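This view holds just a subset of the chains, kept in their places.
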Amino acid sequence: MSALRQAFHELTLATRGRGLYEFTGQVAAWLAKNEFKNGLLTLHLRHTSASLLIQENADPDVRRDLEAFFERLVPDGDPLFVHTAEGEDDMPAHIRTALTAVNLGIPVRDGRLALGTWQGIYVWEHRRSSHTRQVAIHFVGE
Amino acid sequence: MSALRQAFHELTLATRGRGLYEFTGQVAAWLAKNEFKNGLLTLHLRHTSASLLIQENADPDVRRDLEAFFERLVPDGDPLFVHTAEGEDDMPAHIRTALTAVNLGIPVRDGRLALGTWQGIYVWEHRRSSHTRQVAIHFVGE
């Protein structure tokens, strides 16, 4: 058994309004570049108005329907909200973040993320305007 | 301080339609068999239409009510959805997965999962038909 090591990285992702942006390839490329074979990968999104999501990366209609459902569930400009100074999509963005997740833990085996066939890793942007989103990455393993 | 090690496992779970299937015992048995005492356990479900959930394992009505609430919140056959080719319960399954989680991280101390008295680990099947679900498991510790 070889000794375990750890490593850190930070990805910067540009979003262009609401929607799901896949970055599975960028995570896989970082693992490959460092020759990490087996371990645990953790991703943490450093924001409160966007999420990390593992979802189907085959039919784009799935992402369209996810977005449509969340827009109906958490309506922009809902008169329930008091926190409106940053725009009518800001409080819905915080709620959508609470309903989903900002960190993920995924095993890595034989140099590959232990994702299912149809799983991709996404940043889900909940604001209407473009943003720069940062994902802190940690790996422990060998 | 002894050196940390890691280990991997994969559980295959058979589901029989919508509902919560507890597998806490299978996880605990794997820890015991390997004599893992202290560390971090990570579970990752390799699917996009089922979830991992930690919930009450006492009164079965809790699971019944969880299911009833999610069926009302994300109705099958909702005309909002475009992605319908795989059945009217498929897009609701993706949304229910987004609203919950597909990975969990749980500390292990003295050979036991650090779960609360009433917490059990479940696969939540969101499809109406039977499925085979795979959970990738990682342990780091000693």
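Side notes on the structure shown:
First chain written, first letter: the chains are A and B, and each begins at residue 1.
The criterion applied here is as follows: contacts are C-beta pairs under 8 Å (C-beta built on N, C-alpha and C of every residue); 3 or more make two chains touch, one makes a residue touch a chain.
Predicted model, so just to flag it, every value in this text is computed and none were measured.
Sequence-identical chains make up the whole complex; the displayed set comprises 2, and the total in this structure is 3 copies.
What we mean here is this: only the chains that are shown with their structure count from here on.
Chain centres here are Cα averages; for subunit A and subunit B they lie 19 Å apart. For subunit A in complex with subunit B, the residues that touch the partner chain are 1, 3-4, 38-40, 53-56, 59, 61-62, 64-66, 68-69, 72-73, 99-101, 104-107, 109, 114-119, 140-142.
Residue ranges on subunit B touching subunit A, taken from their complex, read 3-6, 8, 40, 42, 44-48, 73-74, 78, 80-83, 85, 91, 94-95, 97-99, 101-105, 134, 136-138, 140.
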